[in-house]
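Sharing a structure with you now.
Missing here is one protein chain; the remaining ones are kept as they sit in the complex.
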Amino acid sequence: MIVAVMLLLVTAGTVIFHFMSPWWWTPIASNWGYIDDTIIITFWITGVVFVAVMLFMAYCVLRFRHRAGQRSEYEPENKKLEWWLTIITGIGVAGMLIPGLFVWNQFVTVPPGAAEIEVMAQQWQWSFRLPGKDGELGTSNALLINGDNPFGLNPDDPNGRDDVLIEADDLHLRLDVPVKVSLRSLDVLHDFYVPEFRAKMDMVPGMVTYFWLTPIRTGTFDILCFELCGVGHHDMRGNVVVDDAAAYEKWLQEQETFAQTMARAAPPMGQETDIALKADQAVARTSPQD
Amino acid sequence: MVDAAQDQVNFVPPAEVEEVELYHPKSWITKYVFSQDAKVIAIQYSFTAIAIGLVALVLSWLMRLQLGFPETFSFIEAEDYYQFITMHGMIMVIYLLTALFLGGFGNYLIPLMLGARDMVFPYVNMLSYWVYLLAVLVLVASFFVPGGPTGAGWTLYPPQAILSGTPGSDGGIILMLVSLALFIVGFTMGGLNYVVTVLQARTRGMTLMRMPLTIWGIFMATVLALLAFPALFVGAVMMTLDRILGTSFFMPAIVQFGEQMEYGGGSPILFQHLFWFFGHPEVYIVALPAFGIVSDLISVHARRHIFGYRLMVWAIVIIGALSFIVWAHHMYVSGMNPWFGFFFATTTLIIAVPTAIKVYNWVLTLWRADIHLTLPMLFALAFIVAFVNGGITGLFLGNVVVDVPLSDTMFVVAHFHMVMGVAPILVIFGAIYHWYPKMTGRMLNVPMGHFHFWVTFLGSYAIFLPLHYLGFLGVPRRYYEMGDTSFIPDSAQDLNAFVSVIALVVGLAQLVFLFNIGWSMVKGKKSGPNPWRATTLEWQTPETPPGHGNFGEALPVVYRWAYAYGLPGAKEDFVPQNLPPDQVMAEGGEDLGAPAAQPAE
Partner (left out) sequence: MNIFRQLLVKPWLTEQDAALELQDDRTFSLPTPMLGLRVFLIVVMVFFTLMISAFTERRLFSDWHSTPVPWLLWLNTGILVLSSIAMHWAWTNARRERMDGLRLWLSVGGILTLAFLLGQLLAWRELMALGHFASTDPANAFFYMLTAVHGVHLVGGLVAWSRTTAKIRRGSKADDVRLSVELCTVYWHFLLLIWLILFALLLLT
C-alpha cells in the first residue's frame, strides 16, 4: 500500500513540479523559438509515457501484491501486445525526431545575406571582430598573434584592414538582422552561449566553427563560456547588446579598425613578409573541417 | 502431450565434464589474497570499487558544499572544485560502476549462474584484479603529487587537459592517463574471462536462451567494453605522448596567455571522437548489467517469469550493437561537421525503441504477478522510476537541435546522474540485498534496509529532478560559482542549497547501509541456501556460501529456463533450473510441457 502511494506521490510530485517550477527558460531573444517548440513536443510525448508507466506500476503493486495462495499468471510473451507497444513507441520517437531534424536543418543552414561576425575566445576572455565596410572578414592565423596583433590578422589581406576589433568590451548586434557567428579559439576549447539566444557552439583552436541567429528583441544579455576551459572557466563572461539600427550605427562609429590599430603600433618593415609566408602554410591546414 | 515426447524431453545425456584441473589454494595467502577463485576475486573487486567510490562520494559532498553555499568554504578554491568534479566523475563511472558490475558481479555470478566451477582462465582473472588495484592506487597517488589530480573534467578534453591553465596539468594528468591505461589492461584480462566463460563453460543443458538475463547483460556489456576500451586506450596513449614528448596528435597551433606554443597541426576533435567512441558504449557497459540484474530481481520477487524474455535478450543485443553508432551525439555542439547531426540524432532516437521495450516488459512482468515487496523489489521499482525519468530526458539530449540549448547545462548533469548514476546504483543496492544471503549465509537487516531505501530513493530523486530545470534556465555545469548574471533568479541559489543538504543526507544514509553489511555478517538472520525461493543455479549450491568449485561433486544439469515461476500444475510456485522434470508436478498435476496460458500465434 505505502509503496503504491509513494509511487503515485512521486509521479504527482514530478508533474506538479514541472508545471509550478519557478525555474524555466529565459524569455527568448532570437529566432530559435523553433527549438523551444521542439522541446515542448518532446515534453508532451515523454511526459505521457512517464505518467503512464508510473501509474501502471503503482496499479500493479496495489493490485497484485502478494496474498496467501496467490500465484502469478504464466504467459511468457504476447506478440500482439509487444508489436503494438513497439509501433506506438516508434511513432512517438518519430514525432520527436522529425521536427527536430527540420529545425536542425535550419540551424546549420546560414541564410544568404547574413552578416558575419567573429567571436574569438582565449583563457579567459572574449574578443569580437566585425567585417567593416567591405562586409568581409580578413584571414587570420594563430601564428601571427603578438602583442600588436592580438587577433592574428594577416596584414597583407586587404579584407582585414577595415575589420573592426573589439577587445574587453561588449558585442553589439543589430535587431532583426540575421548574423553568422564565426567562432575561433586561441588556446583551449570554449563555447559561446547566450541563454536568451538558445544557440551555442564550441570554439576549437585550429579551426573555425559557426552558428547563426537573428536577434528579435533589444536588450543586454550575458555571454557565458559553456565548455570547461580551465580554472577561470566560470569567470569568462561578457555581454552582448542588441540594438536597433540607429543605436547600432552610432556604436559602430566609435570602434577602431585593424588598420588604425596597426598604424598605432607601426611594425618595423621587413618582418611582415616572413610572417605572412608562415601564415600561408598554416592557413591551408585549418581549412578542412573535421 | 504424449508420454513418448515427454520421455524424450526428460532425457538429458549425462554431462561429460572434462576433468578440469581446478586450482587449489595451498595456503591462507593463496586462498584469500592471491586467490584465483572467481568468488574471492569478485569480493576483492567489490571492496576496492566501493572503497574508491566512497572517496568519490566525499568529493561530491565537497562540490555540493561549494555549489550550495558559495563563498562559505574558503578551503575550496576554483582549482579544487574542478579537481573534485573530474575525479568524482572518473571514479564513479570507471573505477566504481564498471569495476563493480563486471569485476564484482560478473566474477561472482557468471560461474555460479551458468553452473561452472570457475572462470576459464583463473590465473589471468587474478592478475586482472591486481592490475585494477594498481590502477586505483595510481589514481589515488595523483591526489598527492604537486599540483594535485587533474581538473580537466572527466572527459579530459585536450588541449585543456595538458595545458597550464588547468589544475593538475603537471603530474595529475599523467597519472590519470597511466591509471586509465592500467585499468584497461586489467579489464581486458577479466573481460576475456567473462566472455569465454559464458561461451564455453556453461553446464550441460544451459543453452544460450536459458541463461538468466543477468548473464546476458553482463556478457553483452563485457563485449562492448572489450571493443570500446581500446578507443580510450589509444586516446590516452596519444595524449600522454603529447604531454610528455611534445607530439601534436591533439594539439593545434596554440597561443596561450599571449605565448606561442610549440604545438601545431593536431586535432582536438579527434580526441573527442576517440573518447566518445569509448564513452557512449561505456554508458551501456554500466546500463546493460543493471538491465539484466533488475530483470532477475523483478522476476524473482514478483514470482513471475520475466515478460517477453526473447525480446529482452534481443533488446540487449540490439542496444549493444547500436551503442557503437551513436557516439557523436555527445558532440553535437563540438564543432564537428554539422551534417553528422542528422545521422547521429536518428540512430540515437532509434536506440530508444528497444530501451522502451525493456521498460514495458519490466512493468508487464508485474502485471498479474504475485509481488513480494522485499528490499530487492523496492530497489527494482525505484530503478524503474529513475531509469524512465533519466531515459526520457535522454530523448531531449539525443535530438540534435534540442541538445543545442541544453548541452553543458545542469540538465545534462541531472540526466546522466539519473540514468547512469542513480538508476544503476539502485540496482547495485538491490542486487546486494538480493545476493548477500548467498555470499554470507545471512540476511541483511530489514528495518535498516527500509531506512536506507527510502532515504536513498526519495533523496536522490529530489536531488536530480529539480536540477533539470536549472538546466532549462541556462545554468551551466562545471561552474565553480555562478557569480552575477542577469537571468538567474536568487531562488536558484536556494534550490542549490536545498539540493546540497539532501545530498549530504543521502550520502550519510549510505553509512547505515555499510554498517548493515558489517553488522549482518555477524548478527544477521540465517538465510538458508535459497531464501528467495529462486530458480537460478547459484541458489542450488550444496553449500552456502558456495565452496571451492561451487557445486560439490557433480555439476548441475539444467532442464529449463530461469523463469519457471508460477508454472501451472507445479508443486511450488518456482521450479529450479536443475530440478529433474519428474519431480516438478504436484500429485495429479497437469503435464509440464504445455503451460496453460500459451498465447495464440
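Brief remarks follow.
Per-chain residue numbering starts at 1, and chain names A and B are given in the order in which the chains are listed.
Here is the rule we go by: contacts are C-beta pairs under 8 Å (C-beta built on N, C-alpha and C of every residue); 3 or more make two chains touch, one makes a residue touch a chain.
Remember, it's a predicted structure, so these values are computed and weren't measured experimentally.
The residue touching the chain not shown here, chosen from B:40, B:226, B:353 or B:444, is B:226.
Touching the chain that is not shown, out of B:96, B:174, B:218 or B:313: B:313 (per the contact rule at the top).
Note on the undisplayed chain: of the listed residues B:43, B:134, B:241 or B:585, the one touching it is B:241.
Checked against the full complex, the one of B:63, B:135, B:192 or B:537 touching the unshown chain is B:192. Residues of chain B in touch with the missing chain: 1, 5, 8-9, 12-13, 15, 120-121, 188, 192, 195-196, 199-210, 226-227, 230-231, 233-234, 237-238, 241, 245-249, 262, 265-267, 270, 274, 277, 305, 309-310, 313-314, 317, 559-561, 563-564, 581, 592-593, 595.
Criterion: only the chains that are shown with their structure count from here on.
By the touch criterion stated above, chain A contacts chain B in their complex at residues 3, 6-7, 10, 14, 17, 21-26, 32, 34-35, 38-39, 42, 46-47, 49-50, 53-54, 56-57, 60-61, 64-66, 70-82, 85-86, 89-90, 93, 96-97, 100-101, 103-105, 107-108, 122-124, 141-143, 145, 147, 152, 183, 186-189, 191, 193, 195-196, 198-207, 209, 220-222, 224-235, 237, 282, 285-286, 289-290. Within the complex formed with chain A, the residues of chain B that make contact are 78-79, 82, 151-153, 157, 159-160, 163, 165-167, 252-258, 260, 264-269, 302-305, 307-311, 333-339, 341-342, 345-346, 349-350, 352-353, 356-357, 359-361, 363-364, 366-373, 378, 381, 384-385, 388-389, 392-393, 395-396, 399-402, 404-405, 407-409, 458, 461, 465-466, 469-470, 472-474, 476, 478-483, 485-487, 489, 491-492, 495, 563, 565-568, 573, 595-597, 599, 601.
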